[in-house]
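Note that one protein chain of the assembly has been removed; the remaining protein chains are unaltered in position.
Showing subunit A:
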């Protein structure tokens, strides 16, 4: 049973503190949703768990299955079963999607997967996600549409079979049918093996399909509110104003057109 335990996590980017003490535990077979207004640190949290070099952890700890995640390189984190479906997957010119996937699968196998088995699995996953089979031969994410990129992240998740899957706004950019397809793929994996899920989404629609067991609201670099499914409903109807009020966090001032123009004029 692999459990993710985060204690008092502080994370910076370019000297600016984004996460200001996150505490979170995610156990196998649990589905945690993280919600919160834009720019509060949701992606930062998932990226710090994965090990994105842009971010610096200044304090706190992350363990997974008892192992010190912060001491691991990014690839080691992946090989112990951590997966991040990214909000903005990188476009990588010249790297073929299937060469990449095969190398990624082989990285976690004792003995390389046979070409035949690989093609079968990759084609199966691509088809399950409703993508064209030619996607396998295209350059990784290059020129993929927004929705295609997100589906391709899920193709990777299916093939890599993680034990902790983190999905960062995987639903944004997906059409209604794709939303259902992605939710099914996530659910299928969830039901077929030991998996915990950490999902960032802004929308009730997707979370309705995924049915989180725990819901957190991240605001001002901290998890301010934790609850169950009812929290999603409340946010969907009332927004976040009440969270700002309840925890005494100041709402960011609305940028006026004036200040945006002034900003542009300086360049």
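The criterion applied here is as follows: contacts are C-beta pairs under 8 Å (C-beta built on N, C-alpha and C of every residue); 3 or more make two chains touch, one makes a residue touch a chain; residues count from 1.
We adopt the following convention: contacts and distances are computed from a predicted model.
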"Recombination protein RecR", "Ni/Fe hydrogenase subunit alpha", "Fe-S cluster assembly protein SufD" or "Acyl-CoA dehydrogenase" - which is the UniProt name of the missing chain: "Fe-S cluster assembly protein SufD"
Residue of A:57, A:104 or A:249 touching the missing chain in the full complex: A:104
Candidate in contact with the missing chain, chosen from A:10, A:59 or A:79: A:79
Which residue of A:40, A:87, A:156 or A:201 touches the chain not shown here: A:156
Touch residues of subunit A, complete complex, unshown partner: 50-54, 73-75, 77-79, 84, 86, 89-90, 92-95, 99-101, 103-105, 107-108, 139, 156, 160
